[in-house]
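On to subunit A.
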Amino acid sequence: MDVLDEKTLSELAARVRAYPYPREMVVDVLRAIQERRGWVSDEGVELAAQLLRISPLEVEEVATFYDKIYRRPVGRKVIHLCDSVCCFSRGGEDILKHLEKRLQITLGQTTPDGMFTLLPTCCLGACGQAPAMSVNLRLYGHLTPEAVDRILEEERREVSP
Partner candidate 1 sequence: MKLWRSIRGTLDAFWITLRTLFRRPATIAWPEKRRAPAERFRARIVLTRDPQGKERCVACYLCSAACPVSCISMQSAEAPDGRRYAAWFRINFARCIFCGLCAEACPTRAIQMTPDYEMCRRDPLSLLYEKEDLLIDGPGKDPHYDFYRHAGIGVAAPRGTLPGERPPEDPGSLLP
Partner candidate 2 sequence: MSPALLSALLTTAHVAVLLGAVLTAAAYLVWFERKLLARMQLRLGPNRAGWAGLLQPLADVIKLLCKEDVIPAAADRTVYRLAPALTALSAILAFAVIPLGEPVQLFGLEHQLVISDLSVGALFLLGLSSLSVYGVTLGGFASSSKYALLGALRALAQMISYELPLGLSLAPVFLLAGSLSLSDIVRAQADFPFAVLCPVSFVLFVIGALAEARRTPFDLPEAESELVAGYHTEYSGMRFGLYFVGEYLNMLVLGSMGTVFFWGGWLGPGLPGPLWFALKVGLFCFVFVWVRATLPRLRYDQLMRLNWRWLLPLALINLVLTAAGAWLLRGGV
């Protein structure tokens, strides 16, 4: 199956066997699936269900709850821009406008080249560095429009040098 590679699959299966309650691994399994494909497809949910010996619905219940489990296709880099009060009060909205202008997409969308998906997020725990955003778990603080341009450029270069 294309959803998970053999090695991860066997690792996860081994852990499932070791756990008295395999269900507690559902977030780990989903994150593992997401790591490979960028998002969790329906097949991914079914695989996780099979692995954890619960029904796909029970996996889906959890998968749709968490906002960092992507149940819809995303770009190669997911930008999470903090819109909570600290970043908001220090110009987070301007950064959002700038990002939207630069990437030509609105929140929730993916750039046509499949590079970036722009999503809002609640506080990133970087209130001291507001405004902040994270790109594929890499945190960027003290954002200015210029810094954003630079970050986008670097992130883009990282994928296709």
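Heads up, the rule we're going with is that a contact is a pair of C-beta atoms (placed from the backbone, for glycine too) under 8 Å apart; a residue touches a chain by one contact, two chains touch by 3 or more; residues count from 1.
Candidate selection criterion: all candidates are chains of the complex that A comes from, given by their letters.
Please read all numbers here as calculations on a predicted model, not as lab measurements.
Looking at 1 or 2, the chain of this complex that touches subunit A is the one numbered 1. On the subunit A side of its complex with candidate 1, the touching residues are 60, 63-64, 67, 70-72, 74, 107-108, 117, 119-122.
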